[in-house]
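With one protein chain held back, the other chains of the complex are shown just where they sit.
The block that comes next holds subunit A.
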């Protein structure tokens, strides 16, 4: 069937796929290929797994250019003496906490922390941050009822995170997980998954951490692996890979919760988001629907306010990408952008003030931080992130933000963003295909996707959840590593669904259950035509560069 489609329907080449672009704004590597590569590394540990060195490269190129253009900027621009500036530059070479000059001090703190740990005070603070949660444990019925559990522990078996319940009360369970995984590991093998009744339990070893998902949602092993990888990356985004490793090299039985305190809400929010937002399933980012002239003005405003060392400038509204400007050589991975989106979703404190946050983007460079100026523009839903390698550059970023803000206000761009967020995504009716109930479309060359709003019959959250699991099911069938499919037509009791994968796009469309295959195929071609017509509004096609 796939061949007949190819011959008489639109050709599915990358350049013809609606929403395609020659200048991708995001890394476009397919996440499932990446995952296969990643998992094969479990056997062959010699190859590098983590992106690393990019930040050092940028810092180095900056230092070269600084030497060339003399040191006319340091003392004048900066609230620090020459000597301090030099010290700071040395710090940014390492960029991870406790590195360089500051190592001595931070070790002092480790000792102090140890004393406090002995006196039990740290555990007190840990408990205090989770006030209102009802304590569930492994014996309570409510705990068992959850559809997807996620556990994170250290290789020594120390609990780090549990999606439900207090991880302190799950020590025995963590012990069992640790025993299972290390037993298999002793034979130079790795435990991938266990099927137990209606549950699929998936294990991911990312030394020095162990991550486990136990799910009764019907998701595939790959899908759960991907989610665990996101959880792992969320931890890296706080600590960096370098720091995480160093901590456990120094002390194998370290209690990582101390360093992660205050970030449980990001892990929780990420786990929830992965159960409802298709962006993770598709490894793609949703663009905010916007007139392309407005988007261009925004992009140009951001580009023209460029300052030294600015690597990425990202504008996000309501979890959707407005536009992104990047340093010429460096492209952002959608999975990194997902972590940024999650960060914004899980925090309200960015709305009250401008923030300066060290963030590790694991797919960009897992060894160091990008320092991010985060601010909501003029109480609008538009959040601007300016990411730099220079941890002292807050003032420069603040000035840059002011310039961007003035330009956006002058051209009424914030009002346009506000309108678009208020209006929400388009409805399925606007596409004008009567049989069609909902769809997801991802353009592979830009790693962006589009989808209509959850209209009837999916206005109810329970129905949305069911639709989402249908998408996951179709997605899993077409991405089955043993037998990948190009096209799949599935008839269920509530609806029928079509999944179609080409080299240029992925399309998942849902119809009423009585729709025939022929009608569905005609309909998806209409969807593609409609998206082609709307592509400039729905996708970010020509992002400016620095």
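Everything below uses one rule, namely that a residue touches a chain if its C-beta (ideal position, glycine included) is under 8 Å from a C-beta of that chain, and two chains touch if they have at least 3 such contacts; residues count from 1.
Simple rule for what comes next: contacts and distances are computed from a predicted model.
Hidden chain, UniProt protein name from the list "small monomeric GTPase", "Proteasome subunit beta", "Os04g0353000 protein" or "3-methyl-2-oxobutanoate dehydrogenase (2-methylpropanoyl-transferring)": "small monomeric GTPase". Of the listed positions A:238, A:317, A:341 or A:384, the one in contact with the omitted chain in the full complex is A:238. From the options A:140, A:217, A:268 or A:391, the residue with contact to the unseen chain in the full assembly is A:391. Touching the missing chain, out of A:259, A:297 or A:451, is residue A:259. Among the residues A:330, A:356 or A:490, only A:356 touches the chain that is left out of the figure.
Although one chain is not displayed, its contacts with subunit A can still be listed: residues 75-76, 78-82, 84, 88, 97-99, 102, 105-106, 109, 112-113, 116, 119, 121, 124-125, 128-129, 131, 238-239, 258-263, 265, 347-349, 352-358, 372, 391-392, 394-395, 398-399, 402.
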